[in-house]
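What follows is subunit A.
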Amino acid sequence: MKKQLLWLALLGALSLPAQAADKIKIGFISTLSGPGGVLGAAIRDGFNLALEHTGGKVGGLPVEVIVEDDQQKPDVAKQLADKMTKRDKVDFVTGVVFQNIMQAIEQPVFQAQTYLISTNTGPSDLAGERCNPLFFAAAWVSDSYSEASGKNVNDKGYKNVFVIAPNYPGGKDVVNGFKRFYKGGYAGEVYTKLGQLDYAVELSQLRAAKPDAVFFFLPGGMGVNFLKQYHQAGLNKEFPLFGTGWSFDQDTLAAVGEPTLGALNAAHWNLDLDNPQNKKFVADFEKKYNRLPNEFASQGYDALMLIDAAVRDVKGKVEDKEALRKALEAANFKSVRGAFKFNKNHFPIQNYYLRQVVKDDKGRFVNKTVATIFTDHPDAYVSACKM
Partner candidate 1 sequence: MSMLEISGLKKLFGGLVVTDNLDLSVAEGELHALIGPNGAGKTTLIAQISGSLAPDDGRIVFAGHEITRWPAYRRAQLGLSRSFQITSIFPSFTVLDNVALAIQARSGSSFRFWQPVKAESALYEAALEILARTGLDALGENPAAALGHGEHRQLELALALATQPKLLLLDEPMAGLGAEDSQRMVELIERLKSQYAILLVEHDMDAVFRLADRISVLMSGRIIASGSGEAIRSNAEVKLAYLGEEEIA
Partner candidate 2 sequence: MTMPTGYSRGLAYWPLALLALALLLPQLLGMFGFDFYVSFATRIMIMALLASSLNLLVGTGGMVSLGHAAFFGAGAYTVAILAREWGGTPATSALLSWPLAMLVGALLAAFIGAICLRTKGVYFIMSTLAFAQMLFYVFLSLKSYGGDDGMSLTQRSTLPGIDLGADVVFYYVVLALFAVALLLLGRLDRARFGKVLRGIKDNELRMESLGFAVFRFKLVAFILAGAMAGLAGALMGNLNNFVSPNMMHWEQSGVVLVMVILGGLGRLWGGLAGAAAMLLLEEILPNFLPHWQILLGVILLAVVFFAPRGLAGIFRA
């Protein structure tokens, strides 16, 4: 009995007392530990930098950000979402990295009539038939990077592509995005075990299939393994490699180095995008964190800017959900990705760029923007959205 009460008291001490009302509360649920923790950390750093740029306020109002680590476990995330919406009564939930985490938290957040701003994942069903007035994707829809890759590979006139992705629906969705814009034939299509370490078997098949280009989607450590082995097998000299921007974010380039050199990838943002807010973002990020930002950081940065603009537009009256929605839809801020606007499904209409990994003048591996693949590109699911 005594012990139980002690725990209760302890739990009580840990939870913060209720806050005054004239304060914006943002719940930041992100993956900050484990293998996926790198991504959440980047998003958080970008988000914090934005907060610094807005003077530590949101829409001119004081703000409290509650940061929690979901450990990439859906059940933990669900519990955090419950806590934030029920106990802390936050006005926004943001910070989510992974699609399965989004799946787990969307229901409690929506049920609490709280706005959910995605800083990374953009599930295609939330863009289509399951679109929701409370959901805003500040980054992209999940197959847009591969759509851009497909378009680029198609435009370059490749006719015989080898495709490799992990064997799970997310992997196949991304490949479908590629297929939507690439119209040529396939030298091979291989689906590997999730979490596979060694790709020698697939690389042998690849070499034997003699494709004219290779498209791969292997998130996280799998991508690093694949890249190193692709490079090591000397295939980078034989077949041009196309990927999604996720496999070539700045942090990965810094860690993996040489094997990424020359690889082509598609993304909606890059270091060298020429707009004033991006220049400021990149320079200040490097000053503050002593490393270059990646697209995940840019997404975190934009998410806070989006919230900041919306709160300013409604003059701090976040209780008026309807007005807040209109303000969010207007996206009245200058994104570091340049021009962008929300579609009617609350997913962005934006440009996608072709990037290539090069060495910059300081000897660092960075992405250089080579071309614009899509201009003002909407997602493929918007027509299914009845909103």
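Operating definition for what follows: contacts are C-beta pairs under 8 Å (C-beta built on N, C-alpha and C of every residue); 3 or more make two chains touch, one makes a residue touch a chain; residues count from 1.
Regarding selection, all candidates are chains of the complex that A comes from, given by their letters.
Keep in mind that what you see is a predicted model, and the values were worked out from it rather than measured.
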### Message
For subunit A in this complex, identify the touching candidate from 1 or 2.
### Response
2
### Sites on subunit A touched by candidate 2 in the complex
1, 4, 7-8, 10-12, 14-15, 18, 33, 69, 73-75, 78-79, 82-83, 86-87, 99-100, 103-104, 106-107, 123, 167-170, 172, 193-194
